[in-house]
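Here the complex is missing a single protein chain, while all its other protein chains stay put.
After this line comes subunit A, so read on.
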Amino acid sequence: MSYPQSLIENATLTHNQHRTITMAACSTSLSATFSLSFRQNHPSRLSSLHPSFAPKQPKTPFSLPLKLTPIKANPSDIDTTYFDTIKANSSDIDTTYFDTTDPEEISTFSPPERPEDFVPPPSFDEGPFESEDEIARAYEELYGAAYSGETFLGNDVYSMDSKVKKTTGFGSKSKKEKIRDGFEERVVQVRRVTKVVKGGKQLHFRAVVVVGDKQGNVGVGVGKAKEVIGAVQKSAVNARRNIITVPMTKYKTFPHRSEADYGAARVMLRPASPGTGVIAGGAVRIVLELAGVENALGKQLGSNNALNNARATVVAVQKMRQFSEVAEERGIPMEELWK
């Protein structure tokens, strides 16, 4: 689709200044309607943050003049007896999104009606200029004194001090975070690593820590510091940042076999019957134990690097699916999966 030619002619484009000169006032009004397309609803972070921000499902088209219907095959032509064995209910599968997504389609941009008493607001750099005092007062009404250093409304200027954890001084180093927020930490490996510089060797400690509650949430973290304790703390912080959930059955084991690799480490995980316990080596055992898995078999098939094996078990566990999830995705009852 193209704009009316007269509009383009009105634009005086010189090759180098094309973008910064404003166009000559176009006299012709836009009479033609232009095309628009639906933006695909990619999974939006908005909805994960606030439920109110969930993207609206485009159930009705945005005022389409032409309604596009998908090309449906005539049911009598197809031999559907093969498909009858799979009892997928066609009403479960939602294909309405195919009705409206065609980037090339023609539709209109029809905003809501202009209310009669609508006054276009002044641009932000014209209009009454506010004094700095007024601005500061307005901000303070909204946000409190925060870090501005002055108050007009009588708020405490130092209100933000209490929110800072004191790193030095009297209040710090109190007995904090023994086992805060329910996660247990276990150190997989502490190594002394060296960086060689002109002056000699610089030594650091690198700690690999696995963090988990025994209810199915684990995380693996690494941290480096000059002291062992500092490294362990850093790695615990890191581990808490990437926590995953382990799919478990009611007998505290996996739903199915899984293999995964990370780097050169390959790990194979296999479910086991209750009473077996966790039969796995080193890093894999620690990850599974802290996840709360009680019966499992695991083997390190590739390298035996602790960090990479821990990460590989995490990847392997993420690949697993519960039976109910698979049944939902495929739209079939769970009994079908066990046939």
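Here is the rule we go by: a contact is a pair of C-beta atoms (placed from the backbone, for glycine too) under 8 Å apart; a residue touches a chain by one contact, two chains touch by 3 or more; residues count from 1.
Everything that follows uses one rule, which is that contacts and distances are computed from a predicted model.
> Select, from "N-alpha-acetyltransferase, non-catalitic subunit", "Sec1 family protein", "DNA-directed RNA polymerase III subunit RPC3" or "Small ribosomal subunit protein uS2c", the UniProt-recorded name of the complex's unshown chain.
Answer from the record: the omitted chain is "Small ribosomal subunit protein uS2c".
> Which of A:S148, A:Q233, A:T276 or A:S303 sits in contact with the chain that's absent?
If we include the chain that is not displayed, A:S148 is the one touching it.
> Residue-wise, where is subunit A in contact with the chain that is not depicted?
So the residues of subunit A touching the missing chain come out as 1-3, 7-8, 13, 15, 18-23, 25-26, 29-30, 34-37, 39, 42, 44-46, 48-49, 52-53, 56, 62, 103, 108-109, 111-115, 118, 120-121, 123-125, 130, 135, 138-140, 142-144, 146-150, 157, 160-161, 163-164.
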